[in-house]
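Attaching a single structure in structure tokens format; questions to follow.
Note that one protein chain is taken out, while the other chains of the complex remain in position.
By written order: A, B and C. Residues from 1 in each chain.
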Amino acid sequence: MKTLLFGLFLTAVLFAFKADNPKKIIFFGDSITQAGVNPGGYITMLKEMFTKAGNTSELIGAGIGGNKVYDLFLRMEDDVLSKKPDVVVIYVGVNDVWHKASYGTGTDADKFTKFYVALIKKMQAQGIKLILTTPAAIGEKTDHSNQQDGDLNQYSKIIRDLAEEHKCGLVDLRKEFLAYNLANNPENKGQGILTTDRVHLNEAGNKMVAELMFRELMK
Amino acid sequence: MKTLLFGLFLTAVLFAFKADNPKKIIFFGDSITQAGVNPGGYITMLKEMFTKAGNTSELIGAGIGGNKVYDLFLRMEDDVLSKKPDVVVIYVGVNDVWHKASYGTGTDADKFTKFYVALIKKMQAQGIKLILTTPAAIGEKTDHSNQQDGDLNQYSKIIRDLAEEHKCGLVDLRKEFLAYNLANNPENKGQGILTTDRVHLNEAGNKMVAELMFRELMK
Amino acid sequence: MKTLLFGLFLTAVLFAFKADNPKKIIFFGDSITQAGVNPGGYITMLKEMFTKAGNTSELIGAGIGGNKVYDLFLRMEDDVLSKKPDVVVIYVGVNDVWHKASYGTGTDADKFTKFYVALIKKMQAQGIKLILTTPAAIGEKTDHSNQQDGDLNQYSKIIRDLAEEHKCGLVDLRKEFLAYNLANNPENKGQGILTTDRVHLNEAGNKMVAELMFRELMK
Partner (left out) sequence: MKTLLFGLFLTAVLFAFKADNPKKIIFFGDSITQAGVNPGGYITMLKEMFTKAGNTSELIGAGIGGNKVYDLFLRMEDDVLSKKPDVVVIYVGVNDVWHKASYGTGTDADKFTKFYVALIKKMQAQGIKLILTTPAAIGEKTDHSNQQDGDLNQYSKIIRDLAEEHKCGLVDLRKEFLAYNLANNPENKGQGILTTDRVHLNEAGNKMVAELMFRELMK
């Protein structure tokens, strides 16, 4: 049903969208985005959607495994600003939370905010349109018992607030993933619904992310 | 309203309870239980409730700050078994989760289970009646964004399952605290509703714990 | 040279050792010991040494990956006491330190001591002869700059003190590994001298551990 609706949406877009307005869009993130350019990855899927819609925008993956918000900050000049994109989708936050437990080098919530704001300000000053995303999941259990659920919710809230405050687009993956899991994960599994390993996207996950981003990018 | 209902319950107990059946009850836990014997603490309150109810049971606090489940295990012989109690209330789990972030020495979920089962088996083998409690809170925010919420929920689920499997009483503090906060913490504060500092009980918190334990102990 | 000396030592043992005194020896530890029974593992090497020396003692590996001191405690009854060994070699500590950073579930130094003492007392009460070992390494750099060096030194000191206090044998792997690396690791590498991956033994590492344990077992 959902897929059907999306098909109708896609058809509507095919007619409505002005094909003479190609843009340069950079996807800026961590390993999830790094894998997004693989066959079946969410960026690869988006490219196909854009082509079908007659849109010749250039979609560029700029994800590096293990990246936290300040890694994005450190390579923003080289990997984003110097390429002069029209739109940047920022997809970060999982490692900022996860690395607290796995390496002792996560990011404090207040520093996460500061670096995120620095990203936003610097990019907006260059006239870039921004779309922020919340970190989808570290674990797919639906009863709020994935170890990092509390922290991921906190960092997602920070991102939602930043999107509103700085007038950025928002793709609320965290909210969407939980909703999907509540409907499709009756056994309360930790992985395998939208992720392969609690974090990285499986086919359904890539599809969901691609569709949600497509809607936001077409706005 | 809730307080009124509890008052009625207390009155009912006053008539129903057989005052000629005093027991030795040990409260076995961490700093929350250590503070429970202070003036205004939940064990102190329970003593007053027992006295009012004409029950001469002996209530003994056995809480030590910083204790995790294996600390209880290590001192079970000295602090519980050797005293030959009739009932033991186990109140542990906060530090098993919390110390992951603050010292790197929390307790793995599977080891938490193993030591908890060892506690249960050893005490039940001596004929002790057990009441388990879930760890109430590390942070009182109601939107599932306290940092350790996910982990606390997981450990609480373990305890609920153990109570059922081993036929122990259960005081589900985690559930009760969240319900109370949903009703009484509209500003989504991190502390000050039932705790003084996100973890340790304030007056309302001690009162709630005392009342919930009283009901369970009177069963 | 060192190998030659050990050859002479081995020859001397061949004549001195009473072959009619076979014992049951259990190696109780973590993944390092689990791998010790593989071809080329230190327990496998020890078996060959014992055979050469005409000693028919039974050598049993009882290592499980990820084990910390309290895991040994929890399975001591099943994996050691019930088998009625004459000698037990305890090789634990790496995960108690390492898991602080990698999972947030390492072992506090004071609890490490308590559980270790519990192991010692229970086994000695059954007449078992104990040989303790210090945790060799998490990283082989010789300039005291491996991340966990400070902690490993602390836990090694605890083990040395326990060996002396409780009259156990001691194989001071930590000291021997550092000495060997100071002589053989001029480039200050993190791994590849005695370990494959900073922690687990390569061929030279297994050989060194086997030889050191052989000397101690032959005392």
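General observations
Definition applied: a residue touches a chain if its C-beta (ideal position, glycine included) is under 8 Å from a C-beta of that chain, and two chains touch if they have at least 3 such contacts.
Since the structure is predicted, the reported quantities are computational estimates derived from the model, not experimental observations.
Considering A:47, A:100 or A:200, the position touching the chain not shown turns out to be A:100 (whole complex). Per the touch definition above, the residue from A:48, A:108, A:143 or A:164 contacting the chain not shown is A:108. Annotation: of C:101, C:168, C:199 or C:217, C:101 touches the absent chain (contact as defined above). Here the missing chain is touched by one residue of C:134, C:148, C:181 or C:195, and it is C:148. Take subunit C: the residues that touch the chain left off the picture are 100-101, 104, 139, 143-151, 153-154, 157.
Not every partner is drawn; the one left out touches subunit B at residues 101-104. Where subunit A meets the missing chain, the touching residues are 70-71, 74, 99-101, 103-108, 111, 114-115, 118.
Assume only the chains that are shown with their structure count from here on.
Residues touching across the subunit A-subunit B interface largely coincide between the two copies, over half of the numbers being common to both. Mean C-alpha position of subunit A lies 41 Å from that of subunit B. Counting only residues that touch two or more partner chains, subunit B has 100-101, 104.
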